[in-house]
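Complex shown without one protein chain; remaining protein chains in place.
Chain lettering (A, B and C) follows the sequence in which the chains are written, and residue indices restart at 1 in each chain.
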Amino acid sequence: MSTPTLEPTAEDVRERQIYRSFGLTDAEYEQIAKRLGRLPNYVETGIASVMWSEHCSYKSSRRILRRFPSAGSQVLQGPGENAGIVDIGDGQAAVFKIESHNHPTAIEPFQGAATGVGGIIRDVFTMGARPIALLNSLRFGPLDDAHNRYLFGHSVAGIGGYGNCIGIPTVGGEVVFDERYTQNPLVNAMCVGLISHAQIATGAASGVGNPVLVVGAKTGRDGIHGATFASTQDPHAKERSAVQVGDPFMEKLLMEACLELIATGKVVGIQDMGAAGMTSSSAEMASRAGSGIRLDMQKVPRRETGMTPYEIMLSESQERMLVVMQRGEEQVADAVFAKWGLDATVIGEVTDDGMLTITEGRQIAAQLPVALLVDEAPVLTRPSSRPAYLDALLPGADAVVQASAAGDFTDDLLALLAQPTIASKEWVYQQYDSMVRTETFVRPGSDAAVVGVPGTAKALAMTTDGNGRQVYLDPYAGGALAVAEAARNLVCSGATPLAVTDCLNYGNPEKPETYYLFERSVDGMSDACRAFGTPVISGNVSLYNETAGVDIYPTPVVGMVGVVADRSHITTSAFGTVGARVLLLGDCNTPLTDGLGGSEYLAMRAPEQKLAYALPAFDLTREQAVQATCLAVIQAGLVQGAHDVSDGGLMVALTESAIAGKCGLAIDFDEVLPRTDYSAAQQAALLFGESPSRIALCVLPSDIARVRDMAAAHECPLWDIGEVVASPAIHVRLGGEQVVALSVLQAETAWRGAIAQWMK
Amino acid sequence: MDAQYKAAIHVTLKASVLDPQGAAVTKALHALGYQDVQDVRVGKFIEVALAAADETSARDAVARMCEQLLTNPVIESYTYELTELTV
Amino acid sequence: MDAQYKAAIHVTLKASVLDPQGAAVTKALHALGYQDVQDVRVGKFIEVALAAADETSARDAVARMCEQLLTNPVIESYTYELTELTV
Partner (left out) sequence: MNTAVLQFPGSNCDEDAVKAITQTTGKPAELVWHTAEDLSAFDLIIVPGGFSYGDYLRSGAIARFSPAMSAVREAAERGAYVLGICNGFQILTEAGLLPGALRRNESLQYRCAIVPLTVVRADTPFTSGYTTGEEIYIPIAHGDGNYYVDDATLALMEQRGQILFRYAKEHNPNGSVDDIAGVMNERGNVLGMMPHPERAMHEWLGSADGARLFASILTTWRNAHEHANA
């Protein structure tokens, strides 16, 4: 094979400033040249530029990410590996991570979303874990726009297409619609795996002379410079070549083969090829072991002819892994991969010179210090400034929205239930196989999903949560709330929260205001993670979600996993026990005056004001008391159903529980809130406001005394607000009057049909 | 009066884009003994029956629907043939 | 020496079999304002590159692979064109 003659020379790269088109600044280029003591050639410039891109180097975020707590006795592997690992007892562990695929999705929603799922699955089985569940967190523009419907519909199909084919159940997630995401939809995918401690594999390339193999798919010209592309503005205008087509069938084979190979104990290190393909996987593996790697491009199996070392090193072809085997054990890999009909090809070896050396046959095509690529990548301190709008927000209690019919909130409730952000997500999750592996105890539709741990009485609960509008209105509290809501969802299902993976989706970090939002929300998340004892063990950052000057809301998404100690504790959001009482953990009084700041109700009834009012205050101590009580009463076997109050407020939560339980509810606030002169705004705030730290419980009358005692012991307020009734209707009395009256069927029709109606 | 046309549209993945279906079919054909098959690409064949004032506007409509709905130019390309149907 | 051929195979659902994809595309085109579209059928377009001794054996191979693997005769029918590639 001949060396390409058209490739620019090192001098060309400098003279024509080609490095700029790769995303390197003049100063960064000079720094690289200085460190090398010579001009980097074209291949080297390409390699360095992707490694120093935002996507690979986290240069804008690295300083901030250090603020997250990441240690804890349960943590077996914190951030820095392909996925984090937490102990779940009995020698077993949960492995998980979340990842964004926002930019590819914006231009090819099916494949963009599908390959996002493929990537996160690889991150988990790379650790040696068997993936057992998938979740996804989605943000799109409003559904009244055809292009938004196209993006949403195809993304969902792509997520399903990948997970269904590979046979990992998709058990949960969330979907939010807001015009801030029209140009920049967000697709975050999370994967959870199970592993026994003994099987944990890592991505370190150690042991001089150990062979380095590429396994799985052949390399093509897919997505060259995808990593750079993910870090720049306006995905539409940028390199369209960066979209890849996923092959879930190949990934299924690759997963089975890799798990089989890791189980042989002959693997030294293994790492998937994600962003920046072979470049980042080899550099990172060498970096973790403090070693070097030498790779011969001529040995890499290729799908296309005439590929240059530059193209091979930067290709983002999917479904490939880099494996370091023990020397002399190559044939073990051969045998395992042959059974699955896959290639396992030795392409190089581990060295001790600390260099990443790329050859083409005997000829050196690139040679760079691993440290330069990984450790010496720039860490930026970006200017940060508090956006002025934050200080101009009005008190939430001032947001005045009257009921649409005098004194009656029934129509408002129906309208709210049909808001796509609140409506049932059945249209989405019916397209996902949520049951394969037959371990799904709680399928999508409750608070958290629950998946059994085979061979034990335990189960894992998992959820993803985030609310960009709240973070926009109060970055610190919004960040903390995302963590709190995730924990609350787990607790409602009967689980003890264990740890967090986070996906930080923001706009342009070069804007000081955006950077401020980023920083403050990470602070809020960090403090909440400390409070709940849930360290951050893995995560992902997606910046530059900005088009034509419009940033998305700052949207940190929290993925959280907890353990259900005994399957008998598993609880769902269904209130289906006739005669049981409806109790509210948390305060019933402050919501009356907290107002509607940040709520879906305000966004629906007065869209122009939705960003004008401050959020209700958030008190972490109160939140902890509510969650601790909830978990304690569930574990004591005193709870028939539990549902946290979030989007849409108390009435939406109660209605969802009634629908799921196929029962009616008679809610009566007159006992506990005996005044008769509440204003319409106060009533709306109680019914639909989004004051945090509340959980509705369904409890048998005979258990109420014990629940009261346990709440008192945790200093958690508890309110008895109504009863589960057989007659399938929801009635609410407040201020001495009936303020809501509707049949469960009416509510269910509005709620269940809304998204399908749009997507017809 | 409008004339009747039939467009036969071929949508194929761009040459550089991975075609997992094609790869699987190639392998299957080899396993079945068709060793002389070198490559298979699987695309879509879409037949559209439409009315239009004349050939130019029919062509224009077909090209637009290809670009708007029937293909994603990021990964696919298309060609089409138009025939006028005699009624 | 074998010659190189390319077969362009069109697989379509039989006329008697309802085509849900075609129906969906018709609806989507109407929604986009292409009211003059009367009918859409969606099928597969399979390109096979193969070597064969001569045209007859190439045709024979293509027909056999269509019947064995590439189509399901219960619901589909096919046509193909063969071109010899000049090297």
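Quick notes on this one:
The working rule: a residue touches a chain if its C-beta (ideal position, glycine included) is under 8 Å from a C-beta of that chain, and two chains touch if they have at least 3 such contacts.
This structure is a prediction, so every number in the text was calculated from the model and none was measured.
Shown chains touched by the missing chain in the whole complex: A, B, C.
Residue-wise, the contact with the chain that is not shown comes from C:I75, picked out of C:A31, C:A53 or C:I75. The missing chain, though absent from the display, is touched by one residue of A:D433, A:E623 or A:D703; that residue is A:D433.
Of the candidate positions A:F68, A:Y181 or A:W340, contact with the unshown chain belongs to A:W340. Against the chain not shown here, chain C presents residues 13, 16-18, 20-21, 24, 69-70, 72, 74-75.
Across the interface with the omitted chain, chain A contributes residues 157, 160-161, 164-167, 247-250, 252-253, 340-341, 429-438, 440-441, 443, 567.
One chain of the complex is left out; on chain B, the residues touching it are 20-21, 24-25, 28, 31-32, 42.
We adopt the following convention: only the chains that are shown with their structure count from here on.
If you average the Cα atoms of chain A and of chain C, the two centres end up 41 Å apart. Inter-chain centre distance (chain A to chain B, centres taken as mean C-alpha positions): 37 Å. Our note on geometry: chain B versus chain C, Cα centroid distance of 10 Å, whole angstroms. Shared interface positions of chain A, i.e. residues touching 2 or more other chains, are not present. Annotation for chain B: no residues touch 2 or more other chains. Residues 2, 10-12, 25, 28-29, 32, 34, 36-52, 61, 65, 68-70 of chain B are the ones that touch chain C when the two sit in their complex. Against chain B, the residues of chain A that register as touching in their complex are 107-108, 111, 217, 220-222, 240-241, 243-247, 249-250, 303-304, 317-318, 341.
If you check the complex, the residues on chain B that touch chain A are 13, 16-20, 23-24, 27, 72-75.
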